[in-house]
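Excluded from the complex is one protein chain; the other protein chains are retained at their positions.
The block that comes next holds subunit A.
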Amino acid sequence: MDKQLNRIPPVLVRLALILVLFLFLRGIYASASARDVDMADIRSAMLQNTDIGKMKECNNRKLMQFMGINYENYDSYLYYKSKESLGVDEVLVVKVRSAADLDGLKDSAENRVQSQEKAFDGYGTNQMKLLANAVIETKGNYLFYCVAENPGKYEEVFRHAVQ
C-alpha cells in the first residue's frame, strides 16, 4: 500500500481526502438535520396518519410526572399516552430551543423506558415487548420518543413532518 500510494501525486491524495471528508460531513449533517416546523403541524400529521388519536393528550403536569421533563425549558412539545392504566403506549415529541438540551431529553426518555421495564418486568409480557422496541431519536432540534405496537409508523410520520 505504501509503494502504491507513493505513485499518486500528494496533491491529488490531499484533494481526495478533503473531498471525501466534505461529502461525509455533508451527508451526516443532512441526515441529522430537520426543518423548523411548528409543533401544531407535527401534531396534525400524527393525528391524520397514526393511531395517536386513540391515546390521551397529556398536559404539562403529566409531562413532568411521567417523563420528568419541565415544559418551561423547551420550545414546545406533544405528549400522548395510553388511556389504559396498564398501557405503556406513549408518544413524545419535544422541540428544543438549544440543541445542547437534546442529550438531557434523551436521558429522560431512556430513564422512562428503564423505569417502565422495572415496573412491568415479570408479569407484563406484552408491555415488555413494546418497551423493548421503544424508539428514541433526535433529529435537528427535536426529540422523538415512542412506545407503541408499530413505532416505525410514528417515526416515519415524524421524520416526514420535519424533513
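Just so we're on the same page, contacts are C-beta pairs under 8 Å (C-beta built on N, C-alpha and C of every residue); 3 or more make two chains touch, one makes a residue touch a chain; residues count from 1.
FYI, contacts and distances are computed from a predicted model.
*Asks:* Identify the UniProt protein name of the omitted chain, choosing among "MBOAT family protein", "Molybdopterin oxidoreductase", "ABC transporter permease" or "ATP-binding cassette domain-containing protein".
*Replies:* The record names the chain that does not appear here as "MBOAT family protein".
*Asks:* Can you tell me which of A:L25, A:L86 or A:A132 touches the chain that was removed from the display?
*Replies:* Final answer for the missing-chain contact: A:L25.
*Asks:* One chain is left out of this view; which of A:N70, A:S98 or A:Q163 touches it in the full complex?
*Replies:* A:S98
*Asks:* Which residues does subunit A use to touch the chain missing from this display?
*Replies:* The missing chain touches subunit A at positions 1-2, 5-6, 10, 13-14, 17-18, 20-21, 24-25, 28-29, 32-34, 36, 98-100, 102-103, 114, 117-118, 138, 140-141.
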